[in-house]
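Heads up, one of the protein chains got dropped from this complex, but the rest are sitting where they should.
Entry: chain A
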Amino acid sequence: MTFDSNAFLIIFTGSLIAISCGFLGVFMMLRKMSMTGDAISHAVLPGIVIGYFVSGSQRSLEVIIGAGLLGILATLMIDWLRKKARVQLDASIGITFTLLFAIGIILINLLAYKVDLDQECVLYGEIAYLPIDSWITKSGLNLGPRITWLAGLNFFFVIGFIYLLFKELVLTSFDENFSSVMGIPSKGVNLALMSIVSYTTVSSFESVGAILVVALLVVPPATAFLWTKSLIPLLKLTAAIGISISVLGYYLAYWIDSSIAGMMVTVAGAFFGISVLIHGKKPAWFRGTSPANQPFGV
């Protein structure tokens, strides 16, 4: 088989997106906020529309800023509903994202004569067109596929964010009160995480779409968590799953001639299902990391 540069680019980009989403998803899962990612991915729609309206381009910085702001707003709203209005978490999420999504749809219709925003694209995205969408500078230099650049930049930010704030992320996920007591700003850390989740969602829209990005946030971490109970292996396994679903997703989609992003998520779902089945009858040698219990006294 010869080297297929298109296939490589698509798989590479898919892996970058899957790993970015997966890493963030691990922390969302540990905070029991996986579905907040779902809320955010829908709630950013009005931000995108407004950003688009302001800048006139679907690919502008304004769109990303608008989406980021809306993501933070959604987080604050969910938090407020839960803590101050004492609404259950699932209900707060449901109220927030449907409301913001609805506002987004109304905005699209209101601004329809000025905004030629492709709703299909926002919702579904398609990574297969990536090789024909190059980033060409004003002087005509072809720098390669734009979406790969976006995904790479995003990946870089996510890794940097997690690297810098690793101990804060872990601590605030495990014991929020304790971190506040020590003066580590748990609210700030939370908002920072939600902003980068918003940014990641938006940046991944064009390639995988708003709905499938949620799957990438939730499914790989949940699958990895079935196999390991410590954090670093959890992150590594999530990354490995991200790469595997990109490779398998691409070739399966190619084989049956279907959506690559859709196939990636289907493969992720299959991984999860298989993990659940195997996990039930995992042999003892696979499970144990801990030495035998020893009696002890102080």
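Just so it is clear, a contact is a pair of C-beta atoms (placed from the backbone, for glycine too) under 8 Å apart; a residue touches a chain by one contact, two chains touch by 3 or more; residues count from 1.
Throughout what follows, contacts and distances are computed from a predicted model.
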Omitted chain, identified by the protein name its UniProt record gives, among "Paraquat-inducible protein A", "Hydrogenase maturation factor HypB", "Ring hydroxylating enzyme alpha subunit" or "Manganese/zinc/iron transport system ATP-binding protein": "Manganese/zinc/iron transport system ATP-binding protein"
Which residue of A:L30, A:V44, A:A67 or A:V267 touches the chain not shown here: A:L30
Residue among A:D4, A:D90 or A:D175 that touches the chain left out of view: A:D175
For chain A, residues in touch with the removed chain: 30, 32, 164-168, 170-171, 173-175, 177-184, 225, 228-231, 234, 289-290, 294, 296-298
